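One protein chain is absent from this view; the other protein chains keep their places.
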């Protein structure tokens, strides 16, 4: 988490509204993709220059401009000038530590949220900030890195499945948010499986390696939570604001989105509840083990220490030890030892240590 | 929990409003049952085809169509078309991870909640989603699996007990929800007994097997909670909405339902309070045991280790050890040992270790 | 707690409004007591038949009918018919798992709460549900078992102390609730003393028997809490509703009641705070003990185990052991042992183990 | 806490509005002190009889009657009659378990709060209830015991420092509350120092005596909290009520008081946060110690137990033990022992136990 903030010290020295990319530069080129469509046509191209967008925007009803990579601040300024986007919005797009929020301006609606993926190999969450700008006939999305969770939507657009090809830009705007939020369920499913695995392990095989995994998933849940809680009120804001750019018919879908958000919050909270107890479960398993270890030690030591003392007695070299000369002394001693050991075992069984 | 979500990855790729059954296919046939009645007549039949419903609906004042099994999406679409049910509602019926909620449309009221049973053998909750659609003279219920908790209501209908045969469809709608929620009390009773059992065991006989049981019941309480908390506001919604299909005379019963929901929430929270402390109680019992084990070990070891050393001294083979030749050396040594052991015992008794 | 619900399974099968006594039948006869009074006269009799009430009700300004025992459902129905009490109210009277609540009907006000006594012998709370029905000139109270906390009020009525004999039925209604709630303070006082006792014990003498007592009082506090929290809003409801049957002059007393309820809630929460930490205090005392035990074991074992080894060395039977024949070997060996033991003691003192 | 309630059982038997002093009788005489002043004059006398107050009240603009000791209920009744104070207010003055509250009557304003002092010797809080009755030109204060925290105010009055001598009775009323609440900061400062001391001790020298001190300060914080939390809303009530007796110019000072209350609540909550973790810190220090003890035991036992076994082998008296006769057997055995011990030490160092 702290890593992400790492250019803060640099940013602090700048006036508000300055365009500085807070985040790791992804190293690759900035990539611009245009998807333009209406009920009858569909285009999908990677463009080299911002000016190419206009051609598509004129031909089709809805245009979706996707920008991967945020380090080219001049490009951002160009987009900002073209669509009269407020400097503070541009600053929010670049500052990748944004809380999810909806901002309403006369010409556009700005929405920012986290795109979350669960990396099954590293068993960790990947989060990336995605910003959406909804203009009258266009949606512009800004992503930090190449690759996203929006492919299902792209396929739906291409194959003209569902309503999206028949609707205006606000429905695309909704659909993008919907696909991102739906992917949270996939993440939660994976995390749920890992939590269950950890729980099983905590109960049956409390290896120390479990604790770091537990810490890891707790942190992932914190990230998830920070990404999801604010969504609730921000989607309500989308519903309440009644911005002219969002049509009334889209509201019922936004309400559906709201329901999904609540369901995700519920699940995240359940998972937190489940993980909170797990360290205690692990410690109790460990205590059980320790207890078992202690019992074995105690039983063995308690039986043999007194017997060893008896053997020690008759190993003494005093000249006047009448027992030493007695004929049955040896077997009697062994017998006494056996009786003592037996009595101890009975005592331990009574204590339920065996 | 995660298991139930397992077709999410598949679903994510589809547009909102797509009918996909998220849940385990129950394997059996979809079963349609019709109960139709008014004050004077009562029918109860299993039908083969949706079209058979109409005959009953015309004859009797109220018709209850119950559908067991959700995997036949074409049947659902047919019902949806016939009664103009919104595609998002149909999607909610199929998505068995719904949060309890009430949705109001012009033609109908949709209510979804969890039917919860406690399996006394497995000591675990069985949850199943049940969706209710209240139409002017009809209630349609959608269940995932065969078998439910509604038999008491069916008997009441058949034997014409209570008001239900004299009332309209909204009272049936209320009665179904009421029977389901009443069954929560039965579950809580069973869970309460198990919690008390676990508590007694944690105090008296802290076996390791207790921890998984505890985890299990905690998870069950989480499930219960997720199923009950949202009910509170959703029943309030039913009361507040004043949908024309719900008569004013039913409101007092809905308020009663609200009281029940609050009582269930109270009990679930109490149970959570009780279970939260139980692991600590278990650990304290375990600590007690460990303490007792340690004391025994310490007493035995502390008494005999010094004595063994004394015996070891006189077991040495030095040629010049004057004590060895003394006549009373052996009994004196034994006496010294007895005195040391006695002093130790006194010391332990003073420390309250005995 | 679960025990009380034990006839739920039976009740679930019945329509709402059915009169079933959920609770343990007290075994004894139902007892009807009438207290009738005004400023100048006072009657107190046990009656055999409901019809006898009328004679008193006509003679005196205020009549208080107290019913002990709820298993005679026909009697309840008779009362219900006579005073037009709603079936759902009668059901609430019988269902002894009610949350405290106030219900307002045109003809009467219904109030239900818990009568709580602390049994100093069993060190446990006794709770009993008491229902009050306030009619224009009459208060009817329904109790589960014989015996109650209302005797102070009865004495006040008989001896005409305070305002109650000069006021109408709503003041009696208030006074009954007031006496019951005042008794909560007595319970809390007793519980407070027990908590302090447990705390002292946890600090000074952490016997295992403490944990069950702690669990017990925690559960009692849960019961207390469940009984008191809802009272707050229900008394507010009494204040807000302005039902014609409750006179404006009684409102200031109800506000006083409200203050008491808040004070009780405060105390219950403080007690919960105090008990929550007690198990940890107990465990810390136990850890202290364990630590002390471990130190003794470690000191004894650490001192004597090396010495025993030295003695073992010279107990070996090798033929070529030059030390064995040396004249000062024995005393030197003893001296070495003493030096080692002394060094160990110095080491332990440095570590503050002694 | 429970001690203070100890006459509840007696009080329960009395009607509401009865004057019973719930609290320990202070043993001493009731003391009445009058301070009367305006901008030009100042009187301060102990009076013997209530009637003497009038003389001062006529001469000066503002009169402050302070009553120490609550056991003379007839005096209270006399004051009540003289100034038409409601019986429920008088009851509240006597019941020293009041929650802080403001009550508004036509003729006067009643305010009750806790006067809290920190006894640095006993390391404990002393709380005492103080009731204020604000009349048009008079403030009457009721304290339980002699001695209070109001001396700074008395000096200010005497030396005519600040505005108080120029203002009316409501400013005196505010000033008294202000001085009491300001003293909370002094208490918190002392408690803060003790908490820091405990923390340092928990980290460095975890003696068992720390736990009772910790419990003690936790309870003190609970008392503090119970005394402060309700003040917040009660001072808001003073601000909101706009009672004619409180002048508009005093409002800004009350708002300042409100800010102080919030600051105290913040500090109390911080302290609670800090103390909650301290027991765990103590336990972790204890665990560290235990760990260290265990390591020493393990190292010594693990090294010498095998060596003792080897010595035991060659202490056996078998006739056919070829090693016994070998010339280098003894030094070789000693060497083997040294090698084993050395190997163990290396192993322990690798495990970071040394």
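In order of appearance the chains are A, B, C and D, and numbering begins at 1 in each one.
Basically, contacts are C-beta pairs under 8 Å (C-beta built on N, C-alpha and C of every residue); 3 or more make two chains touch, one makes a residue touch a chain.
Treat the numbers as computed from the prediction; the structure is a model and nothing was measured.
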item	value
Sole residue of D:107, D:242 or D:256 that reaches the chain not shown, by the stated touch rule	D:256
Candidates A:46, A:252, A:297 or A:343 - the one touching the absent chain	A:297
Sole contact to the chain not displayed, among D:152, D:209 or D:331	D:152
Where the unshown chain meets chain A, residue by residue	1-2, 5-6, 8-9, 11-18, 88, 97-99, 101, 208, 211-212, 215, 218-219, 222, 226, 279-280, 282-283, 286-287, 289-290, 292-294, 296-297, 300-301, 304-305, 307-308, 311-312, 314-317, 321, 323-330, 333-334
Hidden partner chain, residues of chain D it touches	152, 155-156, 161-164, 175, 178-179, 182-183, 185-186, 188-189, 192-193, 196, 199, 203, 252-253, 256, 259, 262-263, 266-267, 270, 273-274, 277, 280-281, 283-285, 287-288, 290-291, 294-295, 297-298, 301-302, 305-306, 308-309, 312-313, 315-321, 351, 353
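Heads up, the rule we're going with is that only the chains that are shown with their structure count from here on.
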item	value
Contact-graph distance - origin chain A, target chain C	2
Chains contacting each of chain A and chain D, listed by label	none
Rigid-body rotation angle, chain C and chain B, from Cα fit (steps of 5°)	70
Equivalent interface positions on chain C and chain D, same or different at half	different
Where chain A and chain B are represented by their mean Cα positions, the distance between them in whole Å	26
Sequence positions of chain B contacting 2 or more other chains	280, 283, 287, 290, 294, 297, 301, 305, 308, 312, 315-317, 321
Category of the chain touch graph - line, ring, star, complete, other	line
